[in-house]
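These notes concern the structure reproduced below.
Omission of a single protein chain aside, the complex is shown with its protein chains in their original locations.
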Amino acid sequence: MKKVLAITLGIVTSVGGFLEIGSVTTAVQAGAAFGYQLLWAILLGTACLVFLVEMSGRFSAVSRHTIVDATRERFGFPFFAIVMVGVVLVFFMVLVAELGGIGLSLQILTGIGFPWWAVPVSFVVWFLMWKGTFGLIENGASILGLVTISFVVAAVKLNPDWGAAAHGLLPGMPGTDKAKYGFLAVSILGASISPHLMYFYSSGAIEDEWDKSYIPVNRFIATLGMTFGGVLSMAALVAAALTFQPNGVEVDTFEQSALLMTTALPKWGFFLFAASMLFTCLGAALETSLAIAYFFAQGFGWSWSEDLTPSKNARFCFVYTIIILLAAVPLLMGIDPIKVTLMSMALTAATLPLAVAPFLFLMNDPIYLGEHRNGWISNTVVAITILISFVLALIAIPLQILGG
Amino acid sequence: MEINVELLLGTKVCDIDGEDVGRIEELRVERDGQSCLVEAYFIGASAVIQRLSAWTLVRPIRGILSTRRLYSAYQVPWQDMDLSDPRHPRLRIAKRDLRHAK
Amino acid sequence: MDLVRDVMDQKLLDREDCEMGRVDGLVMEVGEHSQPRITHIQIGGTTPWMRLHPAFARLSARLAQMWGPKRKEPVRIPWSRVMTVGRDIKLDVRVRETGAIDWEIWIARHIIERIPGGGHVEEG
Partner (left out) sequence: MWIKRLLGLSLIFATACKPPTPAEQMESALSWIGTAGMAGKAWLRHTTPDTYTRQTLELSHDKLGQLADELLKSPPPGADSESLNSVLARSRKRIARLEALITAKNVRGFARELDALRADQRLVKRMSDRMEPNE
């Protein structure tokens, strides 16, 4: 029974980590601008993610160590410190974007601007972490996140041309706007392969006390959970292609994205979109703050668990309290969350090699994994992901410098 | 004299004639009851592979790493290492007399 | 046993399996002719930062003077206290007596306990 319930870890990881403001924004933008043509980027990102998440779970279940633990133990403090600076900076920006996403959802629902929501939203997120247990966050976020299935309903109701959609699963080059196409492809991959998801999942497996017997369960959960997220994100793209393209609308703002389902589901579309964004961004905000706190606690060997009372792991709780507090500041100043989102995705892409390269070593470590080491298929996938992430980094960094 | 092991890692080692040998990457120790004695120092690039426990990863592509230099490590018994200046460790023997680690 | 692979940066647990931090440094005693031996495990303070650059160590020392439990030296645990070296390193000590979690206690007392719902650290 416990193993059946373990599926919620997969769904929460997927709903909060995969489907969040970043992937929805990029998917909707891509659909509006290029129709089905960028579906392949989501497919590729999802495929890489399935493998990486499976590995994170397997690593924790077999070795009883998280990926962060092992990164410090194998590579030593200096390398760990470099990863820490890069990763924590990016996670922080993602957190700002997610809190902003909650604020924007509330803004379109109530008409009150998102800066006003910065403090209440941050407080709620902090309070859930302070009082809640891991199980509550896990189950709550996955149940609420199921509202995103409306994306699939909307996409199907719009009668997409399945042949054309299938064609979009293969990469191609558009006739015009090559630069925008490339930028969106990079952003989609950056939004899909997000490292906080792997750290979160790997820590979650320890919080849920997985052992070797969970290896098959883990494989199933990782595949199903991430595919779930990928399908939802593709559905958002398809719905955007069918809704915005005929009207000539290029989506640049959250207000425009909110119209995603008003054609397909006239009665509830608007509210379903707002609710979907509200819940997924909430899940992602919890997940990202936890990922940051896990990162510090595991890297420095502090006690950590979302289930203990705060004073039992004071430094762990102190980290997320400070981080959430700081994340509210840019929103209070009225910085556009969508801009933060786009920037954080490009930066995620840029720091991806740092986060993914250790996988290649850790997943082949006989001391940690024994006979459960990676086979050649998984190793090839990691190698390809590292290669992709290096290319993404090379593309994303100049883009950032030039202020794209 | 006390030396911090973590700061010793990565320092360059010269042999008795001042020739460059490589960097200290790993220490082999023996636990003997309550104490922990240093048996040998490992110098060279593949000592890093050993340290990362990455042999399973490297072995299949051994053929590509044909250069002996990249692929070799020296094992220096504690008697042959002079740590009186921890920032500039020296061997008490010549480089050609060193033993390659397996 | 390989010192860097198996000991350095591993997690430390006390007698009751409480987390004590990680092996940030190891102290080696070198004599003129005697075999070198590992004498202490070093935790926290400036130790990890020194591995990055002495400037970071100075910075962390200065920050620690302004704030926190004001401990001057890194915590040192004699090697003779090591019980097992395995997945983690288990020490025959009580964590509260070593000072390894001074920061944890300080933050719990000064910040976490003052926020409603934070709970209390028990004495001892």
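Structural remarks
Lettered A, B and C in written order, each chain numbered from 1.
In the analysis below, a residue touches a chain if its C-beta (ideal position, glycine included) is under 8 Å from a C-beta of that chain, and two chains touch if they have at least 3 such contacts.
Bear in mind the structure is a predicted one, so any value in this text is a computation, not a measurement.
Shown chains touched by the missing chain in the whole complex: A.
Taking the complete complex into account, A:262 is the one of A:139, A:227 or A:262 that touches the chain left out.
Interface note: of A:178, A:212 or A:339, the residue touching the hidden chain in the full complex is A:178.
Set against the missing chain, the residues A:84, A:155 or A:186 yield one that touches it, A:186. Note that of A:124, A:308 or A:395, the residue touching the chain absent from this view is A:395. As for the chain not pictured, it touches chain A at residues 108-111, 178-180, 182-183, 186, 243-244, 247-250, 252-253, 255-256, 258-259, 262-263, 266-270, 391, 394-395, 397-399, 402-404.
Throughout what follows, only the chains that are shown with their structure count from here on.
Interface comparison, A-C versus A-B: the higher count of C-beta contacts falls to A-C.
Centroids of chain B and chain C (each the mean of its C-alpha atoms) stand 27 Å apart. Computed from the mean C-alpha positions, the centre of chain A lies at a distance of 34 Å from the centre of chain C.
With centres taken as mean Cα positions, chain B sits 42 Å from chain A.
Along chain C, residues 4-5, 8, 24, 51 each make contact with two or more other chains. Multi-chain contact residues of chain A, defined as those touching 2 or more other chains: 74, 76-77, 367. Against chain C, in their complex, chain B makes its touches with residues 1-9, 25-31, 34-38, 50-53, 78, 83.
Of all residues in chain C, those touching chain A in their complex are 4-5, 8-12, 18-22, 24, 48, 51-52, 87, 103-105, 107-108, 111-113, 115, 117-121.
For chain C in complex with chain B, the residues that touch the partner chain are 1-5, 7-8, 24-31, 35-39, 42, 47, 50-51, 79-80, 82, 85.
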